[in-house]
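With one protein chain removed, the remaining protein chains of the complex are shown where they sit.
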């Protein structure tokens, strides 16, 4: 034990000297090490388990060290571990076909799949498709949206902090308020707002003076609208059911494409293969990544409607990346597609999600002076930590609970345990819960108990 | 066999329907499938071996299915296959330290390492570092240079084709002629040019009217110069020894950073860990990827001088990527670092490269009406296919040889064999050879024999 | 008469062949010629007078062929008609001082004046001041705002039509709804809206996710807000009294500059030297032009607070234009400043404007099925032509009335007369009235009579 602590101290010393701190590791001080992962749990150097409610921001939805998916990786490793992406291999082709077929049935449109690595690079590819098809560069995106951290992805991600030190962003999106009803951007009440937010968006096309539309030419200055149907980093915010159908109609009437970013919510996080399916909308382009390989490989990709991506308009050489359809990633992803063909993840995530949400609602009722809002769609759940008024964001308490969870000394029926949470939301006061799909009802109960312990420990005066 | 051919036909049918053709697969018609990879060879569905002289554009320099590196992957897979990048794990820390220590000794400067996935995203991170440090956006880059295909990377990659259909590139680099002496951009002779190209570059800072420099303010409009010390996609072009020292002096005098893109040439491809070491120059930022994991994971990264990347100037949250320091990639990369610490790859690649180059020079002497230029640095070698005059680029012949190599019916001492080549260069007439570091002298001889067969077969009238 | 008609036909033929139609002449078909101008009237080839209610979009506010100002031009013409702008002449210095002194007293801040030609170029100079002072490029501007037609001015002018065919505008403003209460962008009622539009604007700074503000750094992505206190081309829209004070507070708290575009409303059009004075707000930069020379010279200029424009921060050579402080323009402008020092134009325009507005309100009461809104501030008045419901914009009728006014056959107490109107507004259904300051009550009455004739002639079914 002392040894392991000593090793970790030495590692921290090295890290302080040689590692960039520019990523998100140092949001926690000191940073946290983990040594092992399995199922729903991470383990620290002392073997303490941490129930994980974030699963690598939904990248490892099928469970850490999922045997079947790990085996798929090893299988490919032993056969064709490397291959230049200009040559074909079976899994790549079958993977594209599996996704293409599903989307054809879901969206009633033929299309094609293009692979890359990392969600941001798939976003970049989608931007190329959009620009190529429309001849335009400007896009809409949502306030609270997150699409990655390459420069072009940062230009369409609302947070100004991501751009501030990096010069002028010539392609900065126009950001539109998301229907975040708990904190309505227009201070309306969900019950009687009449979709005021949609009306406001549509108003932008009233006259040329609104700046977006030339009625004479029947043309918009904007090529596409980038959407996360359920916001990820924005705090797992779930829109009202009618929002996206209304939005799509407005966009269609103005010949503006809808690009559906499913990087975080795709692969059943929100109860459907693609979260947009919850709203009965057929996007023009879908971007995906993360859980595609259960986190074993950064493979990502886009699906686009045939007319946007056919070889005629998006010919050989249009884009490229060394690792774009790497054999290891495609092999794992193909196994994921087999898995989701075999098991009814729609039912699984919907049922477990409903149970989890019910428990969270009960928790909220017990702690109305701590929890302002809970909501969920599938196994994407949110718990918003607020002040005693149930509305004012309480970021400080959120941070304390997050850190306490990582302390590893909660009581899981007599056993020491930690809780791994993820903090998101406009006010950084929201726990965005993305448990593994194999989580059991008992583990959900345990999770809620541990959350309660965190509340009692961190906000004793409000319980 | 019939079965395997039928399976491939079915795959091709699927591919035609569901796969984007936007990458480089369809440069060849029909595309080529491979099923297995090991050592220096790829194998097709019939088990025919293809001697590989491109090793995934130098991503698999340590050999396909390298046992030791594959084992490192499996080891991590069984222990900690997934972990959100906001938490630490041992290999990540040790990998950064290993690179940081080496660079400190090589460049005499402390610095830090930042990880990401895919070379382009590392380039994006370097652009952030540059913009943050200088407050400027514009950069120089080389004609013939290649830095990736995200939008920002395409803006600094010379080929207009990569930008043409994607709108306006507000950050387009100013592209400077590379010292490609076989085809001197200034029509000079290497022997007596007096480094005219460097003089021309320096002239740009003579007066404010040259457009780059404000003598009154002592400030350049340009923040950095992105260089590949040996051009990759540009055709493995090797500059004269004095070029980069001269360039660095000019840049230093104008406070312009040098960003060294080692994505393709790093990890001993050109005889040194970093190809820039061949020229005795210390860059301000180094970008690397590809061979870092021997192609088993898209891990990439940058190293930057402490003053550019210290937590003071590049604080937590500056950039991020879900898979940026993924556990599988860092575990393999750490094993690569162990490997290169144990074996003297500098000697290996230099010695084998010299032998290979000698054989290629002999080949050129035998076929002066086909080969215009051969050159090499370490195991980065080039063969430029030209017309009978030994200078006019012959792209058609290059393409025929490339396709014939993939036919798989060359004669390797009685055994059928293919040859996998990569075509690059300004005129697409250059074979850029990047053999595995474990290639033997016998295999080098075999490679040259196979090249000769290709020449005899594809240009019978010129032999 | 026949001769003059023949001459005009010949001119029209020439015009069709050799003139660009890219300006606004061909909005009317056939275009209209005028031959003489004096006082409140333009005269066509047959000597028919046209009462002018637009006075060159407020450029000739002091009356056509104003004797005193014309004499000032001739005086300079005989003395110093030309001089390179790098040398000084008396009138330039005195003009800058006159404006600087007035603004110091009005805004309680020292500042300086910089001249140029054409309103757009003054806007360009103001953009230089803003960028230089803030290190930022992005600005806010109003929907319905108009700041000129250079590329940079078009980027901050809302109408997309002005940008559509001219490529990507990397510096496109973010456009904010103007408080146009007759057609509230938020569908609120003026009486009880609680300045909802201001609240909405302020909300943009709530969190970093709104895209405009980094709370950690206390910094906005936006450098300035360009405002027309009373919109010009937008339709002489007059905001509620409390809007601008509230806006300025929000901007001050976020260190965002306010640039006040007075090109059309300056020089007493809206009852004060600067229209912003109506709202008790001190802008950081004022841009002016048009009436500065009563239309005799395109002289324009900006005034900026000392800390933004002092020689320390805006040193020699910062900008330049051959004609920037031309002797003819400055001589006339100086005479304008003398004129406004001598006569109480604040009282004149306020009093006459009130009378005119009263008559227009009476007209509206007589024709509620034609006029939807009338409003005015000083001698900037608006008449919005609507459908029978008094709200739906009726652009077709507006166009008919406009054209009929130019027919020259209205009845001015027995004499043939025309009426020159200007059409503006988001829906192109607004007559923006800018009569000469010397207009008499009798002429105002005549104007209203002529308007009534136009209504009766063009909308006989609605009177």
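A few points about this structure:
A, B and C label the chains in the order they appear, each numbered from 1.
Simple rule for what comes next: a residue touches a chain if its C-beta (ideal position, glycine included) is under 8 Å from a C-beta of that chain, and two chains touch if they have at least 3 such contacts.
Here the structure is a predicted model, which is why all the values come from computation and not from measurement.
Only one of B:170, B:195, B:250 or B:313 touches the absent chain when the whole complex is considered: B:170.
Here the missing chain is touched by one residue of B:49, B:63, B:179 or B:234, and it is B:234. Which of B:78, B:200 or B:440 touches the hidden chain is settled by the complete complex: it is B:200. Of the options B:58, B:103, B:137 or B:278, the residue whose C-beta touches the omitted chain is B:137.
Remark: the residues of chain C touching the chain excluded from display are 7, 11-12, 14-15, 17-28, 31-37, 42, 54, 56-57, 59-60, 64-65, 70, 73-74, 77-90, 92-94, 96-97, 99-101, 110, 112-121, 124-125, 127-128, 131-132, 135-137, 148-152, 161, 165-168, 170-171, 289-290, 294-298, 304, 309, 311, 314-326, 328, 422.
Within the entire complex, the positions of chain B that touch the omitted partner chain are 137-138, 143-144, 158-161, 163-164, 168, 170-172, 174-175, 185-187, 199-200, 203, 206-214, 216-217, 219-221, 234, 426-427. Residues of chain A that touch the chain left out of the display are 135, 167-168, 170.
Basically, only the chains that are shown with their structure count from here on.
In this structure chain A contacts its sequence twin chain B using mostly the same residue numbers, the overlap exceeding half. Ranked by how close its C-alpha mean sits to the mean of all protein C-alpha atoms, the top chain is A. Per-chain CA centroids place chain B at a distance of 58 Å from chain C. Centre to centre, using the average C-alpha position, chain A and chain B are separated by 32 Å.
In chain B, 135, 167-168, 170 are the positions where the chain touches two or more neighbouring chains simultaneously.
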